[in-house]
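Structure record follows, encoded as C-alpha coordinates.
Removed: one protein chain of the complex. Kept in place: all other protein chains.
Naming follows writing order (A and B), and every chain is counted from residue 1.
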Amino acid sequence: MNPTELFNQRASDEATSRTRRLLAPDPWASAGLATHLKDHGALEHHPTSERWRMGMLGEIERAGLVGHGGAAFPTGQKLRAILDHRRKPFVIANGTEGEPASMKDRVLLARAPHLVFDGAALAASLVGADEIFIVVHHDVRESVDLALAERREARLDRVRFRVMTAADGFVAGEASAVVNWVGRGVPIPLGKAPRMTERGLGGRPTLVHNVETLAHLALVARHGAEWFREVGTAEEPGTMLVTLAGSVVSPGVFEVAIGTRMSDVLDLAGGPSAPIQALLIGGYFGTWVPAPVALSAPFSTAGLGVGLGAGLIVALSTTGCGVRETARLVRYLASQSAGQCGPCSFGLPAIAEQLEFLAHGMPVRFDDLTRWVTEIEGRGACGHPDGVARHIRSALDVFGDEVSEHLEGRCSASERRASLTIPMGEPL
Amino acid sequence: MKSPLVLRIDRIRCDGRGTCAEVLPELIELDHWGYPIIANGSVPRDLERLAIAAVELCPKMALELKAAEEGARSVSDRTDEPL
Partner (left out) sequence: MSTGAVVSQLPWMWLVSRASGVMLLVLFSAVFVLGVSTRLGTRLRSMPRFAVAELHRTLALFSVALLVLHVATAVLDPYVSIGWWAAVLPFAAHYRPLALSLGALAVDLGAAVLITSLMRKRLGPRLWRTVHWLAYASWPLAFMHSLTAGNDMSIWWVAALVWGSGSAVALAVVDRILFAKQSRTGVIQPPDPPIRREPANCTGVRS
(Lines give C-alpha, C1' and ligand atoms only; values in the text may rest on other atoms or scores of the structure.)
Protein backbone atom coordinates (compact mmCIF):
# COMPACT_ATOMS: atom_id res chain seq x y z
CA MET A 1 0.00 0.00 0.00
CA ASN A 2 1.44 3.42 -0.89
CA PRO A 3 1.22 6.28 1.64
CA THR A 4 -1.79 7.89 -0.06
CA GLU A 5 -3.74 4.71 0.17
CA LEU A 6 -2.71 4.33 3.78
CA PHE A 7 -3.97 7.80 4.49
CA ASN A 8 -7.29 7.05 2.83
CA GLN A 9 -7.55 3.86 4.80
CA ARG A 10 -7.01 5.64 8.11
CA ALA A 11 -9.38 8.44 7.23
CA SER A 12 -12.08 5.98 6.49
CA ASP A 13 -11.22 4.15 9.72
CA GLU A 14 -11.87 7.29 11.70
CA ALA A 15 -15.06 8.03 9.91
CA THR A 16 -16.28 4.58 10.59
CA SER A 17 -15.07 4.26 14.17
CA ARG A 18 -18.17 6.07 15.32
CA THR A 19 -20.20 3.56 13.46
CA ARG A 20 -18.55 0.55 14.99
CA ARG A 21 -21.33 -0.38 17.31
CA LEU A 22 -22.38 -3.93 16.64
CA LEU A 23 -19.06 -5.10 15.37
CA ALA A 24 -15.86 -4.54 17.32
CA PRO A 25 -13.06 -2.86 15.33
CA ASP A 26 -10.84 -5.88 15.47
CA PRO A 27 -12.40 -8.78 13.58
CA TRP A 28 -10.35 -11.21 15.59
CA ALA A 29 -11.44 -9.84 18.96
CA SER A 30 -12.96 -12.29 21.37
CA ALA A 31 -16.68 -12.80 21.10
CA GLY A 32 -16.79 -14.17 24.63
CA LEU A 33 -18.94 -13.05 27.50
CA ALA A 34 -16.17 -11.40 29.47
CA THR A 35 -15.17 -9.17 26.56
CA HIS A 36 -18.79 -8.42 25.86
CA LEU A 37 -19.43 -7.30 29.42
CA LYS A 38 -16.27 -5.24 29.40
CA ASP A 39 -17.17 -3.50 26.16
CA HIS A 40 -20.86 -2.98 26.70
CA GLY A 41 -21.59 -3.52 30.36
CA ALA A 42 -24.37 -5.62 31.74
CA LEU A 43 -27.95 -5.00 30.66
CA GLU A 44 -30.52 -4.76 33.38
CA HIS A 45 -34.14 -5.33 32.85
CA HIS A 46 -37.14 -5.18 35.09
CA PRO A 47 -39.80 -7.26 33.44
CA THR A 48 -42.22 -6.87 36.28
CA SER A 49 -42.13 -3.10 36.26
CA GLU A 50 -44.78 -1.66 33.97
CA ARG A 51 -43.01 1.69 34.15
CA TRP A 52 -39.74 0.26 32.99
CA ARG A 53 -41.40 -1.58 30.14
CA MET A 54 -43.36 1.41 28.88
CA GLY A 55 -40.32 3.60 29.26
CA MET A 56 -38.17 1.19 27.29
CA LEU A 57 -40.78 0.84 24.58
CA GLY A 58 -40.96 4.58 24.25
CA GLU A 59 -37.21 4.74 23.95
CA ILE A 60 -37.20 2.13 21.21
CA GLU A 61 -39.90 3.98 19.31
CA ARG A 62 -38.07 7.27 19.65
CA ALA A 63 -34.92 5.65 18.40
CA GLY A 64 -36.74 4.79 15.19
CA LEU A 65 -35.29 1.31 15.10
CA VAL A 66 -36.63 -0.81 12.25
CA GLY A 67 -36.29 -4.46 11.41
CA HIS A 68 -33.17 -5.66 9.66
CA GLY A 69 -34.59 -8.79 8.11
CA GLY A 70 -35.61 -7.05 4.96
CA ALA A 71 -38.96 -5.37 5.48
CA ALA A 72 -37.77 -2.58 7.76
CA PHE A 73 -40.87 -2.79 9.90
CA PRO A 74 -40.79 -0.43 12.89
CA THR A 75 -39.57 -2.48 15.84
CA GLY A 76 -41.46 -0.54 18.47
CA GLN A 77 -44.70 -1.08 16.60
CA LYS A 78 -44.14 -4.81 16.42
CA LEU A 79 -43.42 -4.97 20.13
CA ARG A 80 -46.55 -3.02 20.93
CA ALA A 81 -48.65 -5.28 18.73
CA ILE A 82 -47.67 -8.26 20.85
CA LEU A 83 -48.57 -6.51 24.06
CA ASP A 84 -52.19 -6.45 23.02
CA HIS A 85 -52.57 -10.14 23.56
CA ARG A 86 -53.09 -11.90 26.82
CA ARG A 87 -51.50 -15.24 26.02
CA LYS A 88 -47.86 -15.66 26.90
CA PRO A 89 -45.85 -15.00 23.76
CA PHE A 90 -42.77 -16.61 22.29
CA VAL A 91 -39.75 -14.80 20.97
CA ILE A 92 -37.87 -16.06 17.96
CA ALA A 93 -34.51 -14.62 16.97
CA ASN A 94 -34.26 -15.19 13.25
CA GLY A 95 -30.71 -15.77 12.07
CA THR A 96 -31.64 -18.06 9.21
CA GLU A 97 -30.08 -15.85 6.56
CA GLY A 98 -31.79 -17.63 3.69
CA GLU A 99 -30.38 -15.04 1.32
CA PRO A 100 -27.35 -16.91 -0.03
CA ALA A 101 -25.14 -13.93 -0.78
CA SER A 102 -25.81 -12.26 2.55
CA MET A 103 -23.41 -13.00 5.37
CA LYS A 104 -24.28 -10.38 7.93
CA ASP A 105 -26.33 -12.48 10.30
CA ARG A 106 -23.66 -15.15 10.42
CA VAL A 107 -20.92 -12.62 10.99
CA LEU A 108 -22.93 -10.94 13.73
CA LEU A 109 -23.62 -14.22 15.48
CA ALA A 110 -19.99 -15.23 15.23
CA ARG A 111 -18.57 -11.92 16.42
CA ALA A 112 -21.20 -10.53 18.74
CA PRO A 113 -23.59 -13.26 19.78
CA HIS A 114 -24.10 -11.77 23.21
CA LEU A 115 -25.62 -8.65 21.78
CA VAL A 116 -28.16 -10.83 20.06
CA PHE A 117 -28.86 -12.77 23.24
CA ASP A 118 -29.16 -9.55 25.21
CA GLY A 119 -31.59 -8.12 22.71
CA ALA A 120 -33.67 -11.26 22.67
CA ALA A 121 -33.80 -11.37 26.47
CA LEU A 122 -34.78 -7.74 26.53
CA ALA A 123 -37.53 -8.25 24.00
CA ALA A 124 -38.79 -11.19 26.05
CA SER A 125 -38.91 -9.03 29.16
CA LEU A 126 -40.80 -6.37 27.32
CA VAL A 127 -43.49 -8.68 26.03
CA GLY A 128 -43.66 -11.07 28.94
CA ALA A 129 -42.21 -14.11 27.24
CA ASP A 130 -40.03 -16.61 29.04
CA GLU A 131 -39.02 -18.81 26.18
CA ILE A 132 -36.83 -17.72 23.30
CA PHE A 133 -35.82 -19.66 20.22
CA ILE A 134 -32.63 -18.64 18.50
CA VAL A 135 -32.62 -19.98 14.96
CA VAL A 136 -29.21 -19.79 13.40
CA HIS A 137 -27.43 -20.77 10.21
CA HIS A 138 -25.52 -24.00 10.61
CA ASP A 139 -22.24 -22.20 9.90
CA VAL A 140 -22.42 -20.44 13.25
CA ARG A 141 -24.26 -22.99 15.35
CA GLU A 142 -21.18 -23.82 17.37
CA SER A 143 -20.37 -20.22 18.22
CA VAL A 144 -23.88 -19.62 19.38
CA ASP A 145 -23.93 -22.76 21.50
CA LEU A 146 -20.69 -21.64 23.14
CA ALA A 147 -22.09 -18.22 23.86
CA LEU A 148 -25.19 -19.70 25.41
CA ALA A 149 -23.11 -22.03 27.56
CA GLU A 150 -21.18 -19.04 28.87
CA ARG A 151 -24.38 -17.25 29.77
CA ARG A 152 -25.85 -20.26 31.49
CA GLU A 153 -22.74 -20.66 33.58
CA ALA A 154 -22.88 -17.04 34.57
CA ARG A 155 -26.63 -17.37 35.18
CA LEU A 156 -27.09 -14.24 33.21
CA ASP A 157 -30.65 -14.67 31.98
CA ARG A 158 -33.98 -15.30 33.55
CA VAL A 159 -35.47 -16.56 30.36
CA ARG A 160 -34.93 -19.91 28.70
CA PHE A 161 -33.05 -19.96 25.43
CA ARG A 162 -33.25 -22.72 22.88
CA VAL A 163 -30.86 -22.73 19.99
CA MET A 164 -31.93 -24.36 16.74
CA THR A 165 -30.21 -24.75 13.44
CA ALA A 166 -32.08 -23.10 10.62
CA ALA A 167 -33.29 -24.91 7.56
CA ASP A 168 -31.59 -24.27 4.26
CA GLY A 169 -33.33 -22.51 1.47
CA PHE A 170 -34.26 -19.05 0.43
CA VAL A 171 -37.78 -18.91 1.81
CA ALA A 172 -36.72 -20.56 5.04
CA GLY A 173 -35.81 -17.17 6.46
CA GLU A 174 -39.27 -15.69 6.02
CA ALA A 175 -40.88 -15.03 9.36
CA SER A 176 -43.78 -17.46 9.10
CA ALA A 177 -41.46 -20.06 7.58
CA VAL A 178 -39.25 -19.80 10.65
CA VAL A 179 -42.24 -20.20 12.93
CA ASN A 180 -43.31 -23.21 10.89
CA TRP A 181 -39.79 -24.58 11.14
CA VAL A 182 -39.59 -24.18 14.89
CA GLY A 183 -43.05 -25.52 15.50
CA ARG A 184 -43.42 -28.24 12.88
CA GLY A 185 -40.08 -28.73 11.24
CA VAL A 186 -41.38 -27.50 7.91
CA PRO A 187 -39.56 -24.38 6.68
CA ILE A 188 -42.17 -23.00 4.35
CA PRO A 189 -44.29 -19.91 4.78
CA LEU A 190 -47.76 -20.23 6.20
CA GLY A 191 -50.41 -19.01 3.87
CA LYS A 192 -53.63 -17.33 4.80
CA ALA A 193 -52.36 -16.93 8.28
CA PRO A 194 -53.05 -14.36 10.93
CA ARG A 195 -50.13 -12.19 11.88
CA MET A 196 -47.39 -13.88 13.85
CA THR A 197 -48.01 -11.33 16.54
CA GLU A 198 -51.51 -12.72 16.98
CA ARG A 199 -51.22 -16.43 16.39
CA GLY A 200 -47.85 -17.91 15.72
CA LEU A 201 -45.96 -20.71 17.35
CA GLY A 202 -48.30 -23.08 19.12
CA GLY A 203 -51.12 -20.65 18.51
CA ARG A 204 -49.49 -18.11 20.79
CA PRO A 205 -48.40 -14.60 19.82
CA THR A 206 -44.90 -14.83 18.45
CA LEU A 207 -42.37 -12.08 18.14
CA VAL A 208 -39.99 -12.76 15.28
CA HIS A 209 -37.02 -10.48 14.96
CA ASN A 210 -33.97 -10.63 12.80
CA VAL A 211 -30.85 -11.14 14.91
CA GLU A 212 -29.37 -7.83 13.83
CA THR A 213 -32.47 -6.00 14.98
CA LEU A 214 -32.10 -7.61 18.39
CA ALA A 215 -28.47 -6.62 18.58
CA HIS A 216 -29.40 -3.00 17.91
CA LEU A 217 -32.10 -3.32 20.54
CA ALA A 218 -29.52 -4.39 23.08
CA LEU A 219 -27.54 -1.23 22.44
CA VAL A 220 -30.52 1.12 22.38
CA ALA A 221 -31.49 -0.27 25.77
CA ARG A 222 -28.08 0.66 27.14
CA HIS A 223 -27.44 3.99 25.49
CA GLY A 224 -30.83 5.38 24.62
CA ALA A 225 -32.60 6.80 21.59
CA GLU A 226 -30.51 9.96 21.25
CA TRP A 227 -27.34 7.95 21.11
CA PHE A 228 -28.83 5.70 18.47
CA ARG A 229 -29.79 8.68 16.34
CA GLU A 230 -26.32 10.22 16.53
CA VAL A 231 -25.46 8.51 13.26
CA GLY A 232 -27.55 7.82 10.23
CA THR A 233 -30.22 10.09 8.82
CA ALA A 234 -33.23 11.59 10.55
CA GLU A 235 -35.69 9.24 8.83
CA GLU A 236 -33.37 6.25 8.85
CA PRO A 237 -31.24 6.49 11.97
CA GLY A 238 -28.49 4.24 13.18
CA THR A 239 -26.08 1.85 11.60
CA MET A 240 -26.66 -1.29 9.68
CA LEU A 241 -24.69 -4.32 8.61
CA VAL A 242 -24.11 -4.71 4.91
CA THR A 243 -22.68 -7.52 2.86
CA LEU A 244 -20.57 -6.22 0.01
CA ALA A 245 -20.09 -8.68 -2.81
CA GLY A 246 -19.36 -8.88 -6.49
CA SER A 247 -16.73 -6.68 -8.11
CA VAL A 248 -15.18 -5.22 -4.99
CA VAL A 249 -11.62 -5.80 -3.82
CA SER A 250 -12.42 -7.46 -0.47
CA PRO A 251 -15.99 -8.62 -0.23
CA GLY A 252 -17.31 -8.98 3.29
CA VAL A 253 -19.59 -7.72 6.00
CA PHE A 254 -19.25 -4.15 7.20
CA GLU A 255 -21.14 -1.88 9.52
CA VAL A 256 -22.16 1.44 8.00
CA ALA A 257 -24.08 4.47 9.10
CA ILE A 258 -27.18 4.79 7.00
CA GLY A 259 -26.82 7.77 4.72
CA THR A 260 -23.13 7.19 4.00
CA ARG A 261 -22.20 7.92 0.42
CA MET A 262 -22.29 4.71 -1.62
CA SER A 263 -18.81 5.15 -2.97
CA ASP A 264 -17.56 5.39 0.65
CA VAL A 265 -19.50 2.27 1.47
CA LEU A 266 -17.79 0.43 -1.38
CA ASP A 267 -14.44 1.74 -0.15
CA LEU A 268 -14.92 -0.20 3.05
CA ALA A 269 -14.46 -3.29 0.91
CA GLY A 270 -11.46 -1.81 -0.80
CA GLY A 271 -13.47 -0.10 -3.48
CA PRO A 272 -14.53 -1.49 -6.84
CA SER A 273 -12.19 -4.00 -8.44
CA ALA A 274 -13.33 -2.87 -11.90
CA PRO A 275 -15.55 -0.14 -13.32
CA ILE A 276 -19.09 -0.78 -12.12
CA GLN A 277 -22.20 -0.69 -14.24
CA ALA A 278 -24.83 -1.31 -11.59
CA LEU A 279 -25.40 -2.22 -7.96
CA LEU A 280 -27.92 -4.74 -6.67
CA ILE A 281 -29.30 -3.31 -3.46
CA GLY A 282 -31.13 -5.27 -0.80
CA GLY A 283 -30.74 -8.86 -1.69
CA TYR A 284 -31.74 -11.27 -4.36
CA PHE A 285 -35.15 -9.72 -4.05
CA GLY A 286 -33.66 -6.32 -4.29
CA THR A 287 -33.42 -3.73 -6.98
CA TRP A 288 -30.73 -2.89 -9.46
CA VAL A 289 -29.56 0.71 -9.50
CA PRO A 290 -27.33 2.04 -12.28
CA ALA A 291 -23.82 2.94 -11.08
CA PRO A 292 -23.71 6.63 -11.98
CA VAL A 293 -26.85 7.19 -9.90
CA ALA A 294 -25.94 4.79 -7.13
CA LEU A 295 -22.34 5.66 -6.42
CA SER A 296 -22.98 9.28 -5.57
CA ALA A 297 -26.19 8.62 -3.69
CA PRO A 298 -26.39 8.14 0.07
CA PHE A 299 -26.90 4.61 1.27
CA SER A 300 -30.46 4.97 2.41
CA THR A 301 -33.93 4.17 1.14
CA ALA A 302 -34.57 7.85 0.58
CA GLY A 303 -31.27 8.35 -1.17
CA LEU A 304 -31.32 5.34 -3.47
CA GLY A 305 -35.05 5.21 -4.00
CA VAL A 306 -35.13 1.53 -3.16
CA GLY A 307 -35.49 -0.48 0.02
CA LEU A 308 -32.23 -1.49 1.67
CA GLY A 309 -33.58 -4.97 2.35
CA ALA A 310 -31.20 -7.30 4.11
CA GLY A 311 -28.26 -5.04 3.42
CA LEU A 312 -26.80 -6.87 0.47
CA ILE A 313 -24.87 -4.79 -2.04
CA VAL A 314 -23.59 -6.56 -5.13
CA ALA A 315 -21.44 -4.65 -7.58
CA LEU A 316 -21.68 -5.65 -11.21
CA SER A 317 -18.75 -4.63 -13.37
CA THR A 318 -19.10 -3.20 -16.86
CA THR A 319 -17.54 -6.36 -18.24
CA GLY A 320 -20.32 -8.46 -16.75
CA CYS A 321 -23.72 -9.10 -18.25
CA GLY A 322 -26.76 -7.99 -16.29
CA VAL A 323 -29.07 -10.16 -18.34
CA ARG A 324 -27.07 -13.27 -17.63
CA GLU A 325 -26.92 -12.50 -13.90
CA THR A 326 -30.64 -11.93 -13.80
CA ALA A 327 -31.38 -15.16 -15.62
CA ARG A 328 -29.23 -17.14 -13.24
CA LEU A 329 -30.65 -15.48 -10.23
CA VAL A 330 -34.25 -15.95 -11.28
CA ARG A 331 -33.62 -19.61 -12.04
CA TYR A 332 -32.27 -19.97 -8.53
CA LEU A 333 -35.22 -18.13 -7.02
CA ALA A 334 -37.59 -20.28 -9.04
CA SER A 335 -35.98 -23.38 -7.57
CA GLN A 336 -36.52 -21.94 -4.11
CA SER A 337 -40.26 -21.66 -4.42
CA ALA A 338 -42.00 -23.50 -1.63
CA GLY A 339 -44.18 -25.00 -4.32
CA GLN A 340 -47.39 -24.33 -2.48
CA CYS A 341 -49.02 -21.98 -4.93
CA GLY A 342 -49.62 -22.44 -8.63
CA PRO A 343 -48.69 -18.99 -9.93
CA CYS A 344 -45.30 -19.19 -8.22
CA SER A 345 -44.54 -22.88 -8.88
CA PHE A 346 -45.42 -22.62 -12.55
CA GLY A 347 -44.83 -18.99 -13.30
CA LEU A 348 -41.31 -18.66 -11.95
CA PRO A 349 -39.79 -21.54 -13.91
CA ALA A 350 -41.50 -20.32 -17.09
CA ILE A 351 -40.14 -16.83 -16.51
CA ALA A 352 -36.70 -18.22 -15.72
CA GLU A 353 -36.73 -20.19 -18.94
CA GLN A 354 -37.53 -17.12 -21.02
CA LEU A 355 -34.81 -15.16 -19.27
CA GLU A 356 -32.36 -17.93 -20.01
CA PHE A 357 -33.31 -17.84 -23.68
CA LEU A 358 -32.78 -14.11 -23.54
CA ALA A 359 -29.41 -14.51 -21.91
CA HIS A 360 -28.35 -16.91 -24.64
CA GLY A 361 -29.63 -14.60 -27.36
CA MET A 362 -32.25 -17.12 -28.45
CA PRO A 363 -35.83 -16.26 -29.48
CA VAL A 364 -37.87 -15.10 -26.52
CA ARG A 365 -41.58 -14.78 -25.85
CA PHE A 366 -41.01 -11.32 -24.51
CA ASP A 367 -44.64 -10.24 -24.24
CA ASP A 368 -45.45 -13.41 -22.35
CA LEU A 369 -42.46 -12.82 -20.11
CA THR A 370 -43.51 -9.33 -19.12
CA ARG A 371 -47.12 -10.37 -18.71
CA TRP A 372 -46.19 -13.29 -16.47
CA VAL A 373 -43.98 -11.08 -14.35
CA THR A 374 -46.93 -8.78 -13.75
CA GLU A 375 -49.26 -11.67 -13.11
CA ILE A 376 -47.24 -13.40 -10.39
CA GLU A 377 -47.33 -10.37 -8.15
CA GLY A 378 -49.61 -10.75 -5.20
CA ARG A 379 -50.73 -14.21 -6.25
CA GLY A 380 -48.71 -16.29 -3.87
CA ALA A 381 -49.18 -17.03 -0.23
CA CYS A 382 -45.92 -15.27 0.65
CA GLY A 383 -43.80 -12.49 -0.76
CA HIS A 384 -41.60 -14.73 -2.88
CA PRO A 385 -43.16 -14.07 -6.29
CA ASP A 386 -43.46 -10.37 -5.50
CA GLY A 387 -39.78 -10.11 -4.71
CA VAL A 388 -38.85 -11.85 -7.93
CA ALA A 389 -41.17 -9.66 -9.96
CA ARG A 390 -39.75 -6.50 -8.46
CA HIS A 391 -36.23 -7.67 -9.13
CA ILE A 392 -36.91 -8.57 -12.74
CA ARG A 393 -38.61 -5.29 -13.43
CA SER A 394 -35.65 -3.35 -12.12
CA ALA A 395 -33.28 -5.54 -14.12
CA LEU A 396 -35.21 -5.08 -17.37
CA ASP A 397 -35.16 -1.38 -16.71
CA VAL A 398 -31.53 -0.90 -15.69
CA PHE A 399 -30.17 -3.36 -18.23
CA GLY A 400 -32.53 -2.20 -20.96
CA ASP A 401 -29.76 -1.65 -23.46
CA GLU A 402 -28.31 -5.05 -22.79
CA VAL A 403 -31.76 -6.58 -23.16
CA SER A 404 -32.12 -5.00 -26.59
CA GLU A 405 -28.74 -6.41 -27.55
CA HIS A 406 -29.78 -9.84 -26.44
CA LEU A 407 -33.07 -9.64 -28.30
CA GLU A 408 -30.96 -9.28 -31.40
CA GLY A 409 -28.82 -12.20 -30.44
CA ARG A 410 -25.80 -10.25 -29.16
CA CYS A 411 -24.17 -9.70 -25.81
CA SER A 412 -21.88 -6.80 -25.06
CA ALA A 413 -20.24 -8.30 -21.99
CA SER A 414 -16.71 -9.56 -22.13
CA GLU A 415 -16.74 -11.46 -18.86
CA ARG A 416 -17.58 -15.09 -19.37
CA ARG A 417 -18.28 -16.04 -15.78
CA ALA A 418 -21.20 -14.75 -13.75
CA SER A 419 -20.44 -13.01 -10.50
CA LEU A 420 -23.46 -13.59 -8.29
CA THR A 421 -23.11 -16.57 -6.00
CA ILE A 422 -25.78 -19.14 -6.44
CA PRO A 423 -25.74 -22.14 -4.14
CA MET A 424 -25.30 -25.24 -6.27
CA GLY A 425 -26.07 -23.13 -9.30
CA GLU A 426 -24.84 -23.93 -12.76
CA PRO A 427 -23.03 -21.01 -14.39
CA LEU A 428 -24.61 -20.01 -17.66
CA MET B 1 -76.77 -0.98 4.87
CA LYS B 2 -74.76 -4.06 4.16
CA SER B 3 -71.10 -3.43 3.67
CA PRO B 4 -69.48 -4.41 0.41
CA LEU B 5 -67.82 -7.81 0.15
CA VAL B 6 -64.35 -8.72 -0.96
CA LEU B 7 -63.31 -12.05 -2.47
CA ARG B 8 -60.35 -13.62 -0.78
CA ILE B 9 -58.41 -16.63 -1.90
CA ASP B 10 -56.21 -19.08 -0.07
CA ARG B 11 -53.42 -19.50 -2.58
CA ILE B 12 -52.14 -22.64 -0.98
CA ARG B 13 -55.46 -24.44 -1.10
CA CYS B 14 -56.16 -23.29 -4.65
CA ASP B 15 -55.36 -25.98 -7.14
CA GLY B 16 -56.31 -24.21 -10.32
CA ARG B 17 -59.50 -26.20 -10.88
CA GLY B 18 -61.13 -23.20 -12.48
CA THR B 19 -64.66 -23.54 -11.16
CA CYS B 20 -64.62 -19.97 -9.85
CA ALA B 21 -63.75 -18.52 -13.24
CA GLU B 22 -66.62 -20.44 -14.79
CA VAL B 23 -69.11 -19.05 -12.34
CA LEU B 24 -67.80 -15.50 -12.12
CA PRO B 25 -65.90 -14.59 -15.26
CA GLU B 26 -66.65 -10.92 -14.68
CA LEU B 27 -64.26 -10.89 -11.76
CA ILE B 28 -62.10 -13.96 -12.20
CA GLU B 29 -60.00 -15.04 -15.12
CA LEU B 30 -57.50 -17.85 -15.39
CA ASP B 31 -53.83 -17.47 -16.16
CA HIS B 32 -51.83 -19.62 -18.54
CA TRP B 33 -51.70 -22.46 -16.01
CA GLY B 34 -55.31 -22.34 -14.99
CA TYR B 35 -54.90 -20.38 -11.75
CA PRO B 36 -57.31 -17.56 -10.96
CA ILE B 37 -56.56 -13.89 -11.32
CA ILE B 38 -59.12 -12.10 -9.22
CA ALA B 39 -60.04 -8.51 -9.85
CA ASN B 40 -59.24 -6.20 -6.98
CA GLY B 41 -61.81 -4.22 -5.16
CA SER B 42 -65.14 -5.20 -3.72
CA VAL B 43 -67.74 -7.38 -5.39
CA PRO B 44 -70.41 -5.34 -7.20
CA ARG B 45 -73.84 -5.77 -5.67
CA ASP B 46 -75.36 -7.48 -8.64
CA LEU B 47 -72.62 -10.11 -8.70
CA GLU B 48 -72.81 -11.00 -5.04
CA ARG B 49 -74.95 -14.08 -5.52
CA LEU B 50 -72.55 -15.43 -8.09
CA ALA B 51 -69.64 -14.70 -5.81
CA ILE B 52 -71.30 -16.71 -3.08
CA ALA B 53 -71.85 -19.54 -5.56
CA ALA B 54 -68.20 -19.41 -6.56
CA VAL B 55 -67.20 -19.69 -2.93
CA GLU B 56 -69.45 -22.67 -2.31
CA LEU B 57 -68.57 -24.50 -5.51
CA CYS B 58 -64.80 -24.26 -5.16
CA PRO B 59 -63.72 -27.89 -4.74
CA LYS B 60 -60.82 -26.93 -2.52
CA MET B 61 -62.76 -24.39 -0.47
CA ALA B 62 -60.10 -21.85 -1.31
CA LEU B 63 -62.38 -18.86 -1.70
CA GLU B 64 -64.10 -16.83 0.89
CA LEU B 65 -66.08 -13.63 1.04
CA LYS B 66 -65.29 -11.09 3.67
CA ALA B 67 -66.72 -7.71 4.49
CA ALA B 68 -64.50 -5.01 3.11
CA GLU B 69 -64.27 -3.31 6.46
CA GLU B 70 -62.55 -6.19 8.18
CA GLY B 71 -59.28 -4.93 6.85
CA ALA B 72 -59.71 -7.19 3.85
CA ARG B 73 -57.69 -4.87 1.75
CA SER B 74 -56.80 -7.15 -1.08
CA VAL B 75 -57.32 -10.51 -2.61
CA SER B 76 -54.39 -12.37 -1.22
CA ASP B 77 -54.15 -12.43 2.49
CA ARG B 78 -50.54 -12.52 3.50
CA THR B 79 -48.64 -11.57 6.54
CA ASP B 80 -46.50 -8.52 5.99
CA GLU B 81 -43.52 -10.29 7.44
CA PRO B 82 -40.22 -9.76 5.71
CA LEU B 83 -38.21 -12.40 3.99
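Things to note:
Quick note on the criterion: a contact is a pair of C-beta atoms (placed from the backbone, for glycine too) under 8 Å apart; a residue touches a chain by one contact, two chains touch by 3 or more.
Since the structure is predicted, the reported quantities are computational estimates derived from the model, not experimental observations.
Across B:39, B:52 or B:68, the residue that sits in touch with the chain not pictured is B:52. The omitted chain makes contact with chain B at the following residues, 13, 16-19, 21-23, 25-26, 29-30, 32-34, 46-47, 49-50, 52-53, 56-57, 59-61.
Operating definition for what follows: only the chains that are shown with their structure count from here on.
If you check the complex, the residues on chain A that touch chain B are 67, 69-73, 98-99, 170-171, 173-176, 190-196, 208, 210, 283, 285, 310, 340-343, 346-347, 350, 368, 372, 375, 378-384, 387. For chain B in complex with chain A, the residues that touch the partner chain are 8, 10-16, 31-35, 37, 74-83.
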